[in-house]
Each structure stands twice: as structure tokens, then as C-alpha cells.
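In what follows, a structure is listed as C-alpha cells, so that the remarks can point back to it.
With one protein chain held back, the other chains of the complex are shown just where they sit.
What follows is chain A.
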Amino acid sequence: MLDPSRMLPLTVALPLLGAALLVVAGRLLPRTANDVLATAVAVTTCAALTVLWLRAGDGRVVSWAGGWRPRHGESVGIVLVGDRLGIGLALLAAVLIVAVLAYSWRYFDEPPERHRGSFPALLLLFEAGMCGFALTGDLFDAFVFFELMGVCAYALTGYRVEDSRPLHGALTFGVVNSLAAYGTLLGIGLLYARTGELGMAQIGAQLAGHHTDALLVTAFVLTVTSMLVKAAAVPFHFWLPDAHAVAPTPVCMLMSGVMVELGVYGTARIYGTVFAGPHGIPAHAYQHTMIGIGVLTALVGAVMCWQQRHLKRLLAFSTIGHTGLFLIGLGLLDPHATAGTALYVAGHAGTKAALFGLVGVLLDRHGSVDEHALHGRGRELRLAGGLFLLGGLALSGLPPFGTGLGKALAEHAAGEYAGWLTAVYVLVSAVTGGAVLRAGLRVFGGAGPAPRRSHADIETSGEGEEPEVRDPRRAVPLTMTVVPGLLLAGSLALGVLPGAGRAVAAGARAFGDRAGYLADVTGAHAALPPPPPPTAWTGSGLLLGLLSCGLAIAFAAAAVWLPAAPERALRVLRRPAGPAHRFAVVPLRRLHSGLLGDYLMWLTVGMAALLLAVGAQL
């Protein structure tokens, strides 16, 4: 059974089987038994993925479902292809599922009666969707697992039915994502009509015999739109903060930690395998488009993140900012940037999931996630507070965290492409990290004067939240602090252990090697690609990491303590910032209206803009 090509489909089958078992046995077993069963399945899947990660080496594991291997270069079946990046993402998802199961061990008051296994079962189905999506080499199959991932995420987002807001958030999330998925289906239909193939490698090989025309551009835009919606790229990002604000904290850990990043991965995988060949979408057109979207996403995410006082929305916008950086990293089509981004994604997942977990502790204790209302009320949560501030520093790229190493490698590669991109990396990580530090200092340290209450219409306060747990008198469950601590430690280990970086670099090389992918799927042999890029810390990387970390601390300190400065000094500072705030920030905040109609308008506008942008560059 330890043949890697046999193990590849197990990573989907195990969680599916576990979910079915939980639904059947869930109503009979006590809660603890359900949790143990779900955790056992998740740990086994993790172990299988770890073995696959080790066995994949620098190459790929190829598995034909149903044994429909190609004859004379043609097959009717579905191929699963695992390289280190795909397997690594699936492993990341599996690790986060274990973490979330452990975190929510004592989190919810009581699971719904008669359906005790439903929450862990949905988590396992979510895991199956993510693993299948990361490992499939077939475009239609990718769509199917993408949808599975989506359906579970919508249901999990609306899990707290006592309040009407979660249902509203889940509905927005579901409608926007489903409409974009229709686009992908149309795109796959166009590609299938032209090539008669559904496998990514097979479509890519067939497209070489055609020309770059309207059909190809339209198919490209339609296919990647749903990926970009999941990745929360601007202007497709509106659903994300609304969904994160209302979803249970453990679900936010998964969505921000890995689901959004899978959208970035999907975009890069589909472009690289299907559209990157001769007579495809030219590399420069893809690079310019992705860098454009990435920079826009990163800046909007950072600005909006800084403006939030609702802690979950703050973290959600910081995810958007970082996704922008990931989009730039994978849009450069450079193995150095890919390796850096892969590390960045893994480090970010640990950090962001930990931060969400710690916000969950606040929600548990105080029934609020509002930075202003919680001022100083987190003082007694010493450990959680320390971890939260550490998470803020890690988010800003403090060496030697994995986020820092990933950022250093990606920004170095981006700087080679265009110098100003380095500034985007530094600024965005500094602002998002600074926002977290600001909130941490105020909530856990009680630092600075208590912010004045404002009731502006553009603000979403985090007050009046239903605590996700019922009994406020009990102590905070140990797992709710231990799990975030372990996640942060994992993020640190990624930057410290040299093995992790080397393995990711080899994966990045395989990820960018289109000829090798096509050859592996058709059973031919291709020449080995050039050696993997180096992934060690460099002097400039360390300095830039310290710079963005220092900036983050400076921003946070300014926000927390400046209001205590004399009024005259403040007026001098406010004058130049006034117009920028009035003409840029306020309108931007008003665009995040919470209205589904607005979001769908932006979805259409984004697709049209993508079509025009790619079409104009041919």
C-alpha cells in the first residue's frame, strides 16, 4: 500500500470515508468519541501526505484513477499528479484540519442534537475537497473538488444559526463564488470543444496546434475567474471579509490559512499547465496582469486592514493584502519567487490561523471582537496576549519566521523584475503586521488612551457578537491557547530548519517545469530542469525583514500613543492626511457595502477588465 501512486487517491478517500462514518455513527456516539474519530482520520490523512511528500522527491507522483492509463498517448480517465507544491498544500490543509479539530475540541457549547458528527464531518469533506483540488491533474476534476470545497465552506460559514448575520455572510459567499464557478464551467466547455480533452496536460498539449484567439482568451479569463474569486483578488474580494466576520473562528483559520491560497495555486497551476505553451497566453501578458491584480489586491487589503476595528475583519483584510503578495509571487513565473511564495504561504497559514485562534479566545471570554470596546480587557490573558503580539511581528515578516524567509525570497525575486515591487512587499507586510500589533497592544496591554467611540456609517464594530461558547464562567480551554502556540512554532520552524526551504525549492522547480509535467502525464521522459533555486537567508533579506518589522512597530506605536500627544502637534499631522483620507480611504470603505448586488457588479466588472487587459496585450 505504500506505493506513492496508490496512496495519492487515499488522501481524498480517507476523509470522505471518515465523513460518512461520522454522520452514521455521530448520532449514536458521545461527543468525545466523534472528536476522537475525526481526529484519527485527519491524523491518518496527514501521515499519508507526509509519506507522499517524502516520496515525491524532486519529481511527481502520477496516479490514474480507475487504472485508465493512456494507450497510444490517449486516455479517457482522470489523472492525479502530485508534486511537492501540490502535496505540500494538501499537507498544509491536513495539518490545519488537525489543528482546527483540536482547537474546537471544547469550543462549541453543544453540537446540534441528532447531528453530533456534522461539524467534524463537514471539516473532513472540506479537507477532501482541498486535497483533491491540490492533487488533480484534470481540469474538470479540479472544478468538481473546487465546488466541494466551496459547498463545505458556505455551510461552515453559516454554522451559527442563532444569529441572522452568519446566514447572510454565507449567502453572499455562496452566490458570488457559485456565479464565478459557472464562468469556469463555461471556460472548460470552450476548451473541451476545441481540444476534446479535459486533462490539464492534455488540453495544454492540444492547444499548441491552435492559435491564440478570442476563444482562448475568453476561456482563460472564464476559467481563472473563480480561482481569483476564491483567492479574494480585487475586485473579487468583497465576500471574504463579510464571510470571515461571521464564520466560527475555527472556520476562519481554515479559510484564511489555506482555502484562499488554494485559489492562487489554482490560477498558477491552470495557467502553467494549460495556457502557458506555444500559441497559448504569452508569458508577459500573464505576468503583467497578475502583477497588476496582485499589487492592487495587496494595497487595498493593507489600507482596509488598517482601518478595521472588528478584529476578524482586520485579520481578513490582512489575508487579502498577503494574497496580493502571493499573486505577485506566482505571477512572476520565476522559480525563486515561486519557492519564496510557497514558504510565505505556509508561514502565513501558521501565523494567521494562530491569530484567528487567539481572537477566538477573546470572543470566548468577552463576547466581543471589537478593538475599541475590548481596550485593556485582555490584560489577564497574558499568554494569549504574548502570542498575539508575536503573531503580529511574524505577520510583518520578522526573521527568522517562515513568513520572513518566504517574504525575503519572494521580494528579492520581485525586486529583480521591478525594483518598486520590493517596496510593495515591505509596505504591505508592515501595515498589516502593524494593524495586528496595534490591536494587540490595545486589547491585551491596555496601551494608550481608550479610543473614542465613533458611530460612522462606514465602520463595522465588532460588538454585540454572539459568543460562540455558552458558559463564560469556565476557564479558557487549554487547547485554545496551545494550538495557536503550536501553529506559531510551526511558522517559526519553517524559517529556521534549512530542510524545509530546500524541499520547497525543489518543489518550485518541478512546479515551473511544464515540459516535465506533460511528459510525466503522457508517460514520456523529459530532460531534467535546472537545479533548484537557493532558499537560505541573505543579508538583504534579513535587513528588509527587520525594516518591515520595525515599520510595523512604528505604525502601531503611532496609532496607540499619538492620540495622547498635545492637540496642537496632532493638528499638524492631521492636515496633510485629511484629503487622502477623505478622497481615497472613505470612498474605498464605502465600496465595501455588504450589498450582494454591488458585489456581483464588481464580479462582472472584474471579468470584463481581465478580458480587456489580457486581450490588449496580445
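By definition in this document, a residue touches a chain if its C-beta (ideal position, glycine included) is under 8 Å from a C-beta of that chain, and two chains touch if they have at least 3 such contacts; residues count from 1.
The rule is simple: contacts and distances are computed from a predicted model.
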Per UniProt record, name of the chain withheld from view ["Multisubunit sodium/proton antiporter, MrpB subunit", "1,2-phenylacetyl-CoA epoxidase subunit A", "DsrE family protein" or "ABC transporter ATP-binding protein"]: "Multisubunit sodium/proton antiporter, MrpB subunit"
Given A:Y103, A:Y159 or A:F173, the one touching the chain that is not displayed: A:Y159
Identified contact with the non-displayed chain, of A:L190, A:A447 or A:V476: A:L190
Chain not shown, touching residues in chain A: 6, 9-10, 12-13, 16-17, 19-21, 23-24, 27, 63-68, 74-78, 80, 112, 114-115, 118-119, 121-122, 125, 128-129, 132, 138, 140-141, 144-145, 147-148, 151-152, 154-156, 158-159, 161-162, 167, 170, 186, 190, 192-194, 196-198, 213-219, 221, 590-591, 593, 597-598, 600-601, 604-605, 607-609, 611-612, 615
